[in-house]
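Handing you this structure, nothing more for now.
In this view, the complex is presented without one of its protein chains, the others remaining in place.
Letters A, B and C mark the chains as written, and numbering starts fresh at 1 in each.
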Amino acid sequence: MTTFTLGSAITEGLRKAMEADDRVIVMGEDVGALGGVFRVTDGLQKDFGDSRVVDTPLAESGIIGTAIGLALRGYRPVCEIQFDGFVYPAFDQIVSQLAKIRSRSAGSLSVPLVIRIPVGGGIGAVEHHSESNEAYFAHTAGLRVVSCSNPNDAFHMIQQAVLSDDPVVFYEPKRRYWDRGEVSPVADRQLHQAAILKEGSDCVLVAHGPTVATALAASVAAEEDGYSVGVVDLRSISPLDTETLRAVAARSGRMVVVHEASTFMGIGAEIAAEITESCFFELEAPVLRVGAYNLPYPPASVEDAFLPDVDRVLHAVERSLSFSEER
Amino acid sequence: MTTFTLGSAITEGLRKAMEADDRVIVMGEDVGALGGVFRVTDGLQKDFGDSRVVDTPLAESGIIGTAIGLALRGYRPVCEIQFDGFVYPAFDQIVSQLAKIRSRSAGSLSVPLVIRIPVGGGIGAVEHHSESNEAYFAHTAGLRVVSCSNPNDAFHMIQQAVLSDDPVVFYEPKRRYWDRGEVSPVADRQLHQAAILKEGSDCVLVAHGPTVATALAASVAAEEDGYSVGVVDLRSISPLDTETLRAVAARSGRMVVVHEASTFMGIGAEIAAEITESCFFELEAPVLRVGAYNLPYPPASVEDAFLPDVDRVLHAVERSLSFSEER
Amino acid sequence: MSETHRSNLEKWLPNETDREGQPMFQMLAPDGSLTTAGKSIGVDSDLVRGLYRDMVLARRFDREALSLQRQGELSLWLMSWGQEAAQVGSIRALRDSDMVFPSYREHAAALCRGVRPADLMRQWRGLAHSGWNPADHRFHIYSLVLGTQTLHATGYATGAVLEGSDEVVATYFGDGAASQGDVNEAFNWAAAGRLPVLFFCQNNQWAISTPTSTQMQTPLHVRAAGFGLEPYHVDGNDVLAVHTITGLAASRIRDGGGPAMIEAQTYRFGGHSSSDDPKRYRSEEEFDLWTARDPLARVEVFLRTSVVDDSFFAGLELEADELAVSTREACKQLTGQTLAEIFGNVYAEPHPLIERERTANAAFTALVGGDL
Partner (left out) sequence: MSETHRSNLEKWLPNETDREGQPMFQMLAPDGSLTTAGKSIGVDSDLVRGLYRDMVLARRFDREALSLQRQGELSLWLMSWGQEAAQVGSIRALRDSDMVFPSYREHAAALCRGVRPADLMRQWRGLAHSGWNPADHRFHIYSLVLGTQTLHATGYATGAVLEGSDEVVATYFGDGAASQGDVNEAFNWAAAGRLPVLFFCQNNQWAISTPTSTQMQTPLHVRAAGFGLEPYHVDGNDVLAVHTITGLAASRIRDGGGPAMIEAQTYRFGGHSSSDDPKRYRSEEEFDLWTARDPLARVEVFLRTSVVDDSFFAGLELEADELAVSTREACKQLTGQTLAEIFGNVYAEPHPLIERERTANAAFTALVGGDL
């Protein structure tokens, strides 16, 4: 096993995907000579040439719209959106075109296209550079939305995303780009499957992308207080691996969902509604949500208080545990 | 009391708002001589002139972007988006600009702007003309999202929306435009308040816009089967009137949310998560959701089977009731 | 097309002016007489007959579809009435292998590409979101979100360059759509990359109730030139002029001349759609003015006074009648997918939520089939 940072694991995954299929084209703003602002495409243009690693004009709708045209021709474009907050100009091309072409054509056209989005906060960035917008795309039928939390997943999931014949929104947790980890040669699960990172009998934490590390840390802290708290990494936000979620919820009876996006209408709401319906009699407490407050992402100076951290997660776990006591 | 169709009630509400404040400007595609494709602005250009009722170039981002400029100058623009499916080109201007200008300026700038969107299906329309996209905007902090279901609310809510110093996304239920109803001279509640249309001891239905009539019909049908089923009209989707929702959920112990949008990540998920957390011990059954299936809006020939109807609502009510029996 | 032939043609354009005094290209005057350019460039009578036939059949089909809508057989219809020359003249000047990304009113062009009347009506009968497989006709499905298809065409053309193919990728859009960011991004993207895209705007003077004057300050072909697209301005109701210009533009693109934009001046004789009432926003005078420029009438005059005899018209009349009948029958026989089938359209790969809802829907359908 070799170790990679999460960012370089994606670079290597992209390299493998491009070697395996010359219809794979990487495109976006500054992905060529610069290698992207996070250097995720670093070296790819040197190795594959500027017709397969393309610096585009500065227009997100144009990036996705032209990539759709390429995909309709049989290519498999991988588009980079420079920062989460800059995907919105492409929103129509993503939700009305990309997501729908297959169903609009009654299944006769497929658009294998990956949209890579560095996501989330915690890096002290200025406005529009720290957003978590997965809920918009998860609510859009026709898209798949995935989120990687560690180098091994990053390496395999990006390749699985490129191989998928469906459009995939691929989230990369900015503040974890530099996390190191081992990368195994073969993928251990499919793109839409969640991963149980830790079993827990008292409560289970559900997280994705940047908050998985937060959940793991909280779980350790909870152990010191004598609680067994499990951790599930969603990996796929749409579709959700409800089977796995139901199983862990049924076992522990308590669940807390942790994500960076605002809680209101966030993925935590869907999980809570879904799990409550399917595990109503097994739940000892309502599924609780820990997310950002329902404000536009604030200035960096207060982002630590804004984002869910170990303390807020532990607080939610305690609230969850307190329910049955009341009963 | 005079009676109006829902559509003409909005026309009258707009007229009142324009008479009350000459900074109110109506703008959009074909809102002038044509009066809009649904004739909601019919006659307004004749009465207020073409500098206050403006036919714009055909560009949604331009419509919202320039309206923001007008609002920054002290005007109160009311923008019409011709159909739900055509709001996405303006998505960036709405979620990154309109929704955030106030918080970005630490509260020093306000952008009183109303976006009117004819919404939903059931009118046998072609693609992109039947969508329910309230979840995208409800998940966006900085916006208010409201939905009217009857002429009286339409008349008063549009005026309250125009009076609000916050940006408001105002949904108009297409298939109810021609419903007639009485309009009272004064508003009976504030913009963000839900309305309990009917109390119910066995279960309560929560709906908004086009599905309120569906819920009322289902409640009548349920009565014939001997069940007392209440109905709440949300009216405001963001913020939610959780106080009212909690009260009715606690009273009946069972709640079913009905909307036209896909259930996955829809407003029903938020209500289920929120109510389960706050009424965990009062609930006899999980909050259930009845919405569209998680597909892009299908061809009109199958929309009746796609949209939640009385049967599907009753089915959900029965499922809800069946829970406690199991217990 | 040879270099010399091209420059021969080029020296003729523009030779006429439109209502705003904008120079534009014309070969066949509204009265059916050839312009000087028309005379010296010359016309192939077989070609004219073919183009005329295409237009007559397209108009008849369109009229039949509208009457089907009036009788409730179609939920909506967007008429191509009046724009036959712009569509037929352009599509016939392209190779059948050239990919086309239409908007939603290109019925005449679609018919020329062999799209069956039934397939053209499927979407408007509410049975589907599209009617044909683009691969069968090198004609993409209609795009109703204005202007989006121009970016798809631009990306598709990028692929052509990567493969060193000499194809031209054409895309149709309207005067109103030209105000959308996407169309302008496509202009810029294609120009910056010198991609083999042919942008074809049918300027039919109106976007629903909004006149072109509200949309733009300068003629669209002037704007396009500013981006670095090779601009052409043509009488869109003159099928010969449109055919010549499109052939010229396409050959230039094929030879690596970079993207081009053709603005065809035409008119939407009908309402925006079957549910629109144009009387609310435009005058009888304007309608009459454009009727005098009818794209079919002038060709009929030209043909009658020159190359063909009555039997040609009689035969064509008959053919059109048959098309109308078969169109009507085909329309009524159209069937769509069931919701159960539609669950299979959304994703290429397995999707748990879709599977679950497919099952739930089946169970529910069975249930309500019985008693609730």
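Just a few scattered comments:
Note that in this section a contact is a pair of C-beta atoms (placed from the backbone, for glycine too) under 8 Å apart; a residue touches a chain by one contact, two chains touch by 3 or more.
The structure presented is a predicted model; accordingly, all values stated were derived computationally and were not measured.
Although it is not drawn here, the omitted chain touches the following shown chains in the complete assembly: A, B, C.
Touching the chain that is not shown, out of A:55, A:165 or A:223: A:55 (per the contact rule at the top).
Here the missing chain is touched by one residue of B:8, B:41, B:82 or B:97, and it is B:97.
Checked against the hidden chain, the listed residues B:19, B:182, B:243 or B:304 yield one contact partner: B:243. Across the interface with the omitted chain, chain C contributes residues 179-182, 184-185, 188-189, 191-192, 194, 213-218, 222-228, 258.
For chain A, the residues in touch with the chain missing from this view are 29-30, 32-35, 37, 55-59, 61-62, 85-86, 88-89, 124-128, 264, 293-296, 298-302, 305-306, 311-312, 314-315, 318. Along chain B, the points of touch with the absent chain fall at residues 51, 56-57, 59, 61-62, 65-75, 89, 92-93, 96-97, 100, 102-110, 112, 141-142, 144, 164-166, 192, 238-243.
In this text, only the chains that are shown with their structure count from here on.
Chain centroids computed from C-alpha atoms place B closest to the centre of all protein C-alpha atoms shown.
Between chain A and chain B, the centres computed from C-alpha atoms are 30 Å apart. Annotation: 41 Å between the Cα-based centres of chain A and chain C.
Touching of two or more other chains is recorded for residues 128-129, 145, 181-182, 337, 342, 345-346, 353-354 of chain C. Within chain A, contacts with two or more other chains are made by residues 61, 89, 92, 96, 100, 103-104, 141-142, 238.
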